Each structure stands twice: as structure tokens, then as C-alpha cells.
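Every protein chain except one is present and positioned as in the full complex.
To keep things simple, chains are lettered A, B and C as they appear, and every chain counts its residues starting from 1.
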């Protein structure tokens, strides 16, 4: 989390295009993306704390939980020695909803890491190249293709999330044991508990190294942002037009028309709208220029950072 | 939960056999079983509270979360009106780890209900018949077999847990959306969110009715407890023998020998051990009789209830 | 499978009560249960054959599947040497739907073993004791409770099915790789493929030993069958009454009335109906006696065996 925070502040104002559906939407900054990760990790940390408190219980209540041969005081003393709380009531074992909470929490954490890793994988695509996970100077990206630098670390993180997720499921099936216990959960737990902890530990360690060492190409971010030559400001243009009294339907039709045309021909959207008489009837050239000011999109970044950190 | 508590107290001292691996283990009470359910439901309630707090957030931060067209103050005011907290940072949407926490929590609750329902299904088996879910006077257990009274309510509860569990998994796959959102989660959520809430609501309502109306046959419980004619006290006998100086290996060998013999022939275990000279060398007849006192197994039930309730 | 077949024939005519919802339904034989297992294993074997054929493919088509540097003939020759078929088309890798078919097939097989194991676990319950998994002469069922003989082998088989099932799910998530391959599947497969094969191999070996060595107590089966003192014949009584012209509603009411009464009081159902004047009005004593003939329930066992084996 420290690595994410450090990077978030470093790239707080690095303007980049925000993407929805994989398609350019509106400007944002890379720091904002990382602030969102940080807030998500804070939630995950809180969940892990809960799960830890749930599982840190012990029991010494006998074969069916009735304290047949030892009084509850012994359980309390032993648990205290082990730094555990005694389960208020137990069968032959601690109830497996506790373990399932731990395992589903691990799966939740893994799912967040999967999201972050998927983001970097996407940003490292050849056509985007905004972020690149660390690549050692002597490293081979591919034995057959010398030009390759692949986000294999992030791919591994994304993959392992599937494993941790699947294990969580098995843990949920372990809850409904028969009567005061059957041992069907045991073989499952011997696999899924160490595997999920090991996998998540590895994912966290590897992802931390990636965040610390990743190359962030702010120039490419800016270049990609400008790729649509103004297209991404179409939303604000729409708002300004309606604010000036144009009917929303009309505004949408005109703006979408130019947007689609610019998109198809890879033409200059800003150029087009600046010279459209219907738009110029309600907005001056300088007012239109104002629509395309990037800084107006980023004014609230500091406020968001103040909320998160 | 009130129904479980009420029943727990009503059957607090109803002696029954505790079972591990489906096999008779040691005596306990039916109230103890219900106290364990109550404690588990308390944990589930706490989890639901957490999940509710996590999900009760709103966002109005624009297409990519940068508050491009509206300041954070508007978000705060709108959320306040809706009784929601504003997400400190968001993309086009609330991050789906929140929803996944809700869905996995529902799966945890469902898994507990599955466990309780499985317990009743087992106790309603013809050979056990200790508990029976409510059966209306005009109800048909089976159209073809007029003698049947089936735990169909508990079977339904157990089955639906599988559905809620599966849906939780899909919710975990919804976390890793692309960039500032893609809409792949939407079709999934339209199905799994209502289905899981509806299923769990139904499960809770139905299971509450079952707990309220179930027939608990304390006489049958006692009869089943005595089925092994003393076998279930073998653990205490072992302890008493070793406490009196017999080597544990010897004690185990002798006691297991009688136990297995009694088991095979459906003979009287107590009778056998009372007349075994090797045992009688270290324990008097009245000391052996003491081993078979049921009340010694149940002395801590009140203490457990004091912990839980 | 051979073990199941051998046991099926050995217990072909061992009468036992069939149970639905855990409740006594109608008579059947233990061999019939095993014949059903055999037929299910035959289906699983066919599925494994399919999956094996699907996965026994190779590829040597280069980095993206276009055979950039080697002609298809080399692929064909190499695959032939390895006893594989060449995939007609591939990307950098064999497509992962093939692996997912294998993994879901393993999960299907595991689910059947889980069913069989659950059956034995139930039949080994203290109150049923119809079947018992093998128990070594020097084995300890429980260190604390010398009388215990637990179906721990079947519990392990049932538990491991959860693991194989969960792994199948992860394999389905591995199908949708990016473009000509990303490597996110690799870390997952390194865990789930060996784990599922090892787990299932162990399950099959252990379950085979259990089937070979299990103790089948045909006397107890018969005893449990008679537990309801004729109750389980209520379905046939109903049919005979309606065949003799009694309205089905009337027949159901009368028969259910006696059945419920006999159930509650653990009384003798056959006794009751034999002396009911309403029934005797349409059936003679010997006709009623005929209803309770066990052999009439088992006449088609041979026909079923002929179908399966």
C-alpha cells in the first residue's frame, strides 16, 4: 500500500485519458487511478482485520463441545496462552464459517489485485504503452521474439486470483459438516488454506515490486489523450450548449454527428465544431476553446486525494 | 434468531447423543446444538452489518470519477439525501469489491443455513427421528407413498445455498473490470443480486418457520443415546483408567476390545467392562458405574449458555 | 469398476429399504444401488475417453499460430511421433477449452465418487450400520473415543470432490485469454492440473479399496427394512385399493391415517390395516397379506442387471 500511495502522489497530476468499455471517455490523471487502488486496498485491509479476528479463536471443549472431560476454564487458560479467544460454543471443532470468511476475504483481496494487474496489462499493450512493468536489463521477453517485453508478472497475478477464488468456493462447501463434525473438510483445507495464503502472499509481493518499479510514460499518456483530437471533450461541449439554451436533443445530434465523422475519418473534432454555424450561433470561438481546456477536468483531483489519504 | 434462542432454552437440557462422522460420540444436549447455531447466526449478523456499511455508498463523480462537470460537494449532498456515504474515490461506478463483499456474505449466511438444514434432515431420518420439520395436518408427504413425511423444507434450504454460493463466485469475477468501467458486470448483477437476496430471504423465512414449528422428540433422543448400551462412555472410562495409573496403551487396548465386541454383537458394553478383571483391578464397580453417569457430561451446559446468550 | 460390479452381483438380492429424503420409501436391494453406481461409472469412463481425445493434440505452429517459420508438415510429423493429433488451428498455444473439458470431466467423476461416498457415510451411521468401510484390526477410530469406527475414507473422498470441482471452475476462467495467448492461465494450471489429477487418482484408489473391503451387513439391512413394521408397503396398498374400485382420495386418507398413527406410536402398520373394516370391505385378509410380500418388490432386479451389465 505504501508503494501505491507513493506512486499515486508522484503521478497525481499526470493527465491521461480515462477509458470506459476500453474506449476513450474523459480525461483524468494516473494518480487518480492509483488513489482508487489505495482506497480499495484500505477496504481489503479492514476485511482482513475482521477475518483475522474471526479466526483467532480456539476451543478445547471435547469431542462434541460439551466439555465432557475438562471445564471451560481450561479452554480459557489455554487460549489465553496462545493469544486466542475461546469460541463461546463449539462442536468437536471451530465452526467452518470462520474459515470460509477468511478464504472469501482472501478471494476478495485477490480480485482487487487481479483488477490492478489487468489495468497494467492493458496499459502495457503495444498501442497504449503508458505503463510497463519492470523489465530487467538482462531479461528476455521472449526467446523467439527479441523485441518483446511482456507484462508476465501482472498476468501471473491475474491468473492466481482465479485459484484463490476457486478455493474460496470450496471453503464455503466446507461449512455444512454433519452433526458435531465430519472430517470431509480436512483434506480440502490442507490444500486450499496453504495454497491460498501462499498464492496471495506471492501476489502481494510481486505486485508490490511491479508498482515500485513500473515505468510510467507520462508523455505517451498525453499523446494517447490527444489521439482523438478533442473528441473526449464532447461531453462538456454538450453541457455548455444546453446550458446556453440549446435543446438537449439538438445538441446531442449535432455533437454526435461531428464526433462520429471525426472518429471515422480520424479528423479533428475541435476543428469541426469550431466551424459549425449551428454551434457558433450559441457559443463564441473563445467559449468553444474553453471547452477543450484540459485543466478544467482535473480541478478536483486534490480534493479526491484529500478524501483518500 | 429469536426462534433459535427460544428453542435453545426450551431444549437446553434435552440429552442426546453427539455425533461425529455420523457415528455416536459422546452425550450432549439438543439445546447446545441450537446455542451453537445462535452463536453462528450472531457472527453472520455482524458480517451482514459490515457488508451493509460497505455497500451503503454512493457516487456522483462523473464518467471517469474525476468530477469533470460537478464538484464533490454535489455528490456529498445527494448521498446525504439518500442516506449514503460518498465513496472517497470512484471511477464511473462504485468499485465491485463492495458488491462482492455483499454477495460472499450472503453465501456465508446461506452456508450456515445449509448446515442447520442438513442437521435437521439427518435427525429426521427414519432411523433417528429425533427432530421433524413441521408437517401440516392435510399435507401429503408423497403422492405415491402415504406414510412419508419428508424434510422437504430443509432440503430446499440446503439446495438454495448452492445457488447463493455460485452467485458469490460470479460476483468475485465482476471485480476486475477494465479501466474506469466496462459493463460486463451489469448483466451478471441483474441476475445474481436479486436472485441471491430473494433466495436467502426465502431461506431465512422458511427456516425460521421450521425452527419454530419443528417437532423435537426428546424421548427418541434419549432412546438413541442409549442405543449403544454404554458405548459412548468409553472415552471417560479410558480417562479414568489412565488417571488411576494404567498405561494409556493398555487402557486403550482393553477398552477398544470391549467396545468393538459390543459393537459387533450389539451387546452391552457397560456389562462387559464391569466384569473385566483387568479393569476391575484398578476400578471398583461403583467407580465404573460412575463413568456411565450421563449428568457428568452435561454439567457445563449452563456455562456455555451463559457465554452465548 | 470391477470392484463395484463384483459387489453388485454379490449383493444383488440383498433386500434393504430404499430411502428418499432420508426417509424410508420402498424396498430395493443393495445390489441395485451398486448397479446404479456401475452405470454411472460407465458414463464417467465415456466422458474421460472423450476428454482424453480432446486433449491429445499438439501444436508447433509458431508464436501466433501462422506457421511463420516452420511448415505444417513439421507439426504433423512431431505430433505423430508423440502420439498426438495436430490441432487443426492454434494460436501460440492449444486453446484452453480443451483443458477445461478435461478439468470439468474430472469434476464430474469426482462428484459421482462424492455421491457414492456420501451413501456409505450414511449407511455407516450408528443407527443404520448397514455398511461399514474397512477398518484395520490395529486401527484407532478415535484417540479419545475407543468405541469409534468412522467412515473417514469416504469423508475424505467426499471432501476432495470439492477441491476438484473448484479447480474445474478456475479452468473455465482460463479459456478467455487475450488474443494469441496471455500467460495468466499458466500459474493456475500448474496448481490445478496436477492437484486435480492427483486428488482424483487418490479418490479412485481409496474408494476402490473401500468398495472391495467394505462390510455389508445384510441382516441389519433386513432389520432396518422391517423397522416400520409394514409402513413401506403403504404405496402398494394404495394401488391395490384403487385397483379394487376405492376412490383414490378415500384410499389415501385411510392409508395415510393408519400410516401416520403407526409412525407416531411406532405401532404395527400391517396389523392396523388388516383390521380396518373400511379396507376389509374391499380386500380380504389374504389379499392384504399379499401386499406385504417383499419379493413382489424385487422381481425386476434381474432385468435391471441385464440392462446394466
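Methods note: a residue touches a chain if its C-beta (ideal position, glycine included) is under 8 Å from a C-beta of that chain, and two chains touch if they have at least 3 such contacts.
Model, not experiment: these values are computed from the prediction.
Q: Write down which of C:108, C:199 or C:279 is the residue touching the left-out chain.
A: From the options C:108, C:199 or C:279, the contact with the absent chain belongs to C:108.
Q: Please identify which residue in B:54, B:174 or B:256 touches the non-displayed chain.
A: Residue touching the absent chain, from the options given: B:174.
Q: Which listed residue, C:9, C:67, C:197 or C:292, touches the chain dropped from view?
A: C:67
Q: Just to verify: which one of B:43, B:99 or B:121 makes contact with the chain not shown?
A: Hidden-chain contact among the options goes to B:121.
Q: Residue-wise, where is subunit C in contact with the chain that is not depicted?
A: 18-22, 25-29, 32, 35-36, 39-40, 43-44, 47, 50, 54, 61-69, 71-72, 87-92, 95, 97-98, 100-101, 104, 107-108, 111-112, 114-115, 118-119, 122, 158, 161, 165, 168-169, 172-173, 175-183, 235-236, 239, 296-301, 303-304, 307-308
Q: What residues on subunit A make contact with the chain left out of this view?
A: 17, 19-26, 121-122, 124-128, 140-142, 144-152, 155, 169, 173, 224, 227-228, 231-232, 234-235, 238, 252, 255-256, 259-260, 262-263, 269
Q: Since one chain isn't shown, list which residues of subunit B touch it in the complete complex.
A: On the side of subunit B, residues 63, 121, 142, 144-145, 150, 152, 155-156, 158-160, 162-163, 165-167, 169-170, 173-174, 178, 182-188, 191-192, 195, 199 touch the unshown chain.
The rule is short, and it goes like this: only the chains that are shown with their structure count from here on.
Q: What whole-Å value do you get for the distance between subunit B and subunit C if each is reduced to the mean of its CA atoms?
A: Here subunit B and subunit C have centroids separated by 25 Å.
Q: Using Cα averages as centroids, what's the distance between subunit A and subunit C in whole Å?
A: Roughly 42 Å separates the two chain centres.
Q: CA centre of subunit A versus CA centre of subunit B: separation in Å?
A: About 34 Å separates the centre of subunit A from that of subunit B.
Q: Identify all positions of subunit A at which a residue touches two or more other chains, and write them in rising order.
A: Within subunit A, the residues that touch at least two other chains are 63, 158, 165, 169, 173, 178, 182-183.
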